[in-house]
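Left out: one protein chain. Kept in place: all the others.
Right, chain A next:
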Amino acid sequence: MLFFSYFKELVGREVTVELKNDLAIKGTLHSVDQYLNIKLENTRVVDQDKYPHMLSVRNCFIRGSVVRYVQLPPEGVDVELLHDATRREARGG
């Protein structure tokens, strides 16, 4: 549940989601669920010329199972908080 909770904190931030098929999409994190499915708003594809079919996609749903990386804004990462949360989770909540 840790990463689900963590991603929920990032709602509203700008993130870049890189998929397993190398497609990278930048957008505002709208929501996330327990499978780490992600909804993005105001999306744009990083390499637009290579993916012309994505031109008119503004909002999208990405299946959690196809995500390789999520790039976060540096200010969205509080390492101390994550450490504490990890220890708490390891102890069993």
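Quick note on the criterion: contacts are C-beta pairs under 8 Å (C-beta built on N, C-alpha and C of every residue); 3 or more make two chains touch, one makes a residue touch a chain; residues count from 1.
By definition in this document, contacts and distances are computed from a predicted model.
Visitor: Which name from "60s ribosomal protein l7", "D-2-hydroxyglutarate dehydrogenase, mitochondrial", "U6 snRNA-associated Sm-like protein LSm1" or "Probable electron transfer flavoprotein subunit beta" does UniProt give the chain that's left off?
Guide: Of the names offered in "60s ribosomal protein l7", "D-2-hydroxyglutarate dehydrogenase, mitochondrial", "U6 snRNA-associated Sm-like protein LSm1" or "Probable electron transfer flavoprotein subunit beta", the one UniProt assigns to the missing chain is "U6 snRNA-associated Sm-like protein LSm1".
Visitor: Check the options A:19, A:46, A:72 or A:85 and report the residue that touches the missing chain.
Guide: In the full complex, the listed residue that touches the missing chain is A:19.
Visitor: Can you list, in ascending order, the chain A residues touching the missing chain?
Guide: Against the missing chain, chain A presents residues 19, 21, 23, 25, 30-34, 37-39, 43, 52-63, 65-66.
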